[in-house]
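Some notes on the structure that comes next.
Note that this complex is displayed minus one protein chain, with the remaining chains in position.
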Amino acid sequence: MYEEEKKDDIWEKLGNFDVRWMFLGCIVLIFVPMIWPLGLPTIVSQPTKDYYNALVDLPPGSILAVSFGGGFGALDEREAQFIATFKTIFSTDLKMVIYCQVSEGPAVLEYIIGEGTGLADPLKYGKVYGEDYVRLGYAPLGEVGETAITTNIRSMFSTDYYGTPLDNIPMMENINGADDIDLLWADYGACTTIEWYIRQWVVPEQMPLIITTLGCCAPMAAPYYPGQLIGFLSGSGMGTELEITSGNPGPGARTSDIKNLAILPFLLYLLLGNISSFGKKYMR
Amino acid sequence: MSFVKRDLPLIILSACGLMLLLNFFVPTDIGNVVKAELTTWTVIIGCIGTFLGIYYMTISQWRLLQQTKTTIQYFYFATIFGFMFLWLAVGLYFPGGVTSPQYLWLQNNLYRNQSGMVYGVMFFTLSSSAYRTFTIRSIESFALLVGGVIYMLRQIPIFPAIWPGLLPLGEWILLVPNVGGGRGAVICAALAALVVGIRTLSGREATMMEVQ
Amino acid sequence: MIIWDVIAAFAGSFLTLSVLSMLWKDNPCFKFGQQGIIGIVIANSVLVNMKSLLDTGIRPLVAGRITLIVPLVFGVLLYTRLSKEYAWLSKYPTSMMVGVGTGVMIMGTLRGQVIDQVKKTILDVFTATDAMGTFNGILILIGTVSSIAFWIFTKEHTGGLGIVSKIGRVYLMISLGANWAGEHVWYLTQVLARLAFVYDNLIMKVLLGQG
Partner (left out) sequence: MIAFRTGAVWDLVLLLVLSATSYYYMNKALKGEELPKIRTLAAIEAMEEGVGRSVEADKPVHFAMGASGGQLYSTLVSMTLTGLAMANYVARLCAKLNARLIVHMPGQAESIPAVEGQVREGYLREGKPEMFIREDMRYYGRQASSWTQGVTSSYAEEGVGVNISVGIFYSDCPISLELAKFHGGMNIGGTGRWIMAYAFAMMCDYVLLGEEIYAGAAQVSENPLMLSGIAIEEIGKAFVYGMIALGLILSVLGVSAATTFGF
């Protein structure tokens, strides 16, 4: 239903192909690697190596805070990151406090680290709830909520997600705010959210920060790396890289594989658009 | 009355903002308590506002129904509330609420597919707009095309596998020219936000003054 | 395979394809899915916000934290917007939220988005360990300075300023392109992962009985 444009000559036609053919081509080429996997290698980038090292280099017993922003809508992009990261954490002796800044967070967490059912099941690593990790649930935090947590976690969460007062949880005994935390893992899906963590955790508290986010958010995170940001994973591609680095194979490899062909019809259309533009300008 | 209607809210606004700022520059125990209290308050107010959305959603859907009154429109109307009550019922009935296995089943199998594909559709809408706009007409459009295509190809494994130089080139685009341009954008937007912020705290922001 | 897997495969695939059908044209399947998703999102929001309200507001209040009366009352005042006579009362909660938001914004923005950005721009030039690093640092410096010039509103972009802002525009376009590419590939991931759901669960498991 786009407004009709003039279709005079070949150059005009090249620039006005029905894009639905491109859509169809992409969909068809998505199915090809599903049936016949290509199995191309993945190269691990420096931000992923730094991200992994930030986790495994922490001394045993260090406290990791997790500001979790995973939702179901964009889970495909981040599932690999979550599973590989939680498996890496559970393989170490870190203590972890997790809170959610999106409403779907608790449900996604249950899906990923639910005891006995999760894709990165803490029980398989011998982790005990309340001693090795604590889930605080969701609050519509926004940046002000992050500020409150750096000051006093108990002002936002008087109980954990299951209703147990924080004072009755052994691991939380000496954890009150940013001063008691050694590393922050921030996960978010809105690219500018990185600024919350820079402003409320890194600047005033000098907190070491690692992040996981969508592929599109890398350009927004890049200005802070390396420096305020120790390492980062953006998108399923870097999730796959962490799977390789940490030795925890997961869903990322297949996703990366399927991407390979589906982009080709789009590139073809991009080429046609440019030939059309060139022709209209110079060949008429 | 104009004091209660217009000035007092502005005083509350300024007081809240200035207390936080004061505590930022001169941190004190009492200031931290105030900061934690105020931030908790805003979160609570936000939670209470949820039902306002339901009211607006209902009246606008009701109006659409009144406009057409066709069977299919009744069906659409029922669909919203059908899904809403199903999710509410499962979330409230089963132990564990939104983390109960039953709720997770709904979220993972139904909602995830639907909302996931909404983002998927954007691949197609972006592709179609890129087909129209990613043409080389000037140095700027060339820069847009180069920045976009190189960084895109860097993220698809087949292209770095064919030409390994794409990986460092993609990283370079991301960490050098993107940072240069993006940093200027971030600084300017921050300055503008600061100016609006200062105007707001001084009680002179038009959007906060004029609401009748 | 249990019946719930079959239901999940059919219902999940139907909803996936209903959204995808939007690319063809507006149709009842799309509309059904669209109405459904609004209902789901609102229900989810009610469930989690009410739990959050209970945990953060009501329970601590009952336990004796009486200051929480203030946000509870202010929260209710939001609803006065529905009355013509008392709509002005809704300005109170709005003002409080904006005041807190503005305070938090200012204290974080000053350093995080201005001073530290300036600091990093200079450090990029002077802390590089090799010539390439210094060169990159200089490129970043030029990009930062020139892209700021692009947003100068009170001078005409001619002469020297015109040239500098033109350089800034090139940097900005590369940055926009990189942003676009990141989003585009993410969305591609979403399409293929959802179609993989249809392939794995509906086609392979249910229809072909494999896997």
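Letters are used for the chains, namely A, B and C, taken in the order the chains are written, and counting of residues starts over at 1 for each.
FYI, a residue touches a chain if its C-beta (ideal position, glycine included) is under 8 Å from a C-beta of that chain, and two chains touch if they have at least 3 such contacts.
Computed from a predicted structure; not experimentally measured.
Shown chains touched by the hidden one, complex as a whole: A, B, C.
The omitted chain makes contact with just one of the residues A:Glu143, A:Asp160 or A:Asp257: A:Glu143.
Considering C:Leu68, C:Leu110 or C:Ala196, the position touching the chain not shown turns out to be C:Leu110 (whole complex).
The chain not displayed touches chain C at residues 19, 22, 26, 30-31, 33-34, 37-38, 40-42, 45, 78, 80-81, 87, 90-91, 93-94, 97-98, 100-102, 104-111, 114-116, 118-119, 121-123, 125-127, 141, 144-145, 148, 151-157, 172, 175-177, 179-180, 183, 187. One chain of the complex is left out; on chain A, the residues touching it are 1-3, 71, 73-74, 103, 142-144, 189-192, 195-196, 199, 204, 216-217, 219-220. In the full complex, the hidden chain is touched by chain B at residues 21, 24-28, 39, 42-43, 45-46, 48-54, 56-57, 59-60, 62-64, 114-115, 118-119, 121-122, 125-126, 128-130, 133, 144, 182, 185-189, 191-200, 202, 204-208, 210-212.
One rule holds for everything that comes next: only the chains that are shown with their structure count from here on.
Fewest steps needed to get from chain A to chain B, stepping only to touching chains, is 1. Chain centres were defined as the mean of their Cα atoms; on that basis the chain farthest from chain A turns out to be B. Overall, the chain located most centrally, as judged by its C-alpha mean against the mean of all protein C-alpha atoms, is C.
Counting contacting C-beta pairs between every two chains, the top pair is B-C.
In whole angstrom, the spacing between the mean C-alpha positions of chain B and chain C is 4. Shared interface positions of chain A, defined as residues touching 2 or more other chains, are 23, 26, 74, 76, 104, 106, 139-140, 142, 144, 147, 156, 215, 218-220, 223, 235, 237, 259, 263. Counting only residues that touch two or more partner chains, chain B has 24, 37-40, 42-43, 46-47, 98, 107, 111-112, 115-116, 118-119, 123-124, 127, 130, 145, 149, 151-152, 155-156, 174-175, 178-179, 182-183, 186.
Residues 1, 20, 23, 26-27, 30-31, 34, 74, 76-77, 103-104, 106, 137-140, 142-144, 147, 156-159, 163, 195-196, 198-200, 202-203, 214-220, 223, 227-228, 234-237, 254-255, 258-259, 262-263 of chain A are the ones that touch chain C when the two sit in their complex.
Chain B contributes residues 24, 32, 35-40, 42-43, 46-47, 98-99, 101, 103-104, 107-108, 111-112, 115-116, 118-119, 123-124, 127-128, 130-132, 134-137, 145, 149, 151-152, 155-158, 160-161, 164, 167, 171, 174-175, 178-179, 182-183, 186 to its touches with chain A in the complex. Against chain B, the residues of chain A that register as touching in their complex are 15, 17, 19, 22-23, 26, 38, 40-43, 45-46, 71-76, 104, 106-107, 109-111, 114, 117, 139-142, 144-145, 147-148, 151-152, 155-156, 161, 204, 215, 218-220, 222-223, 225, 235, 237, 256-257, 259-261, 263, 266, 269-270, 272-274, 276-278, 281.
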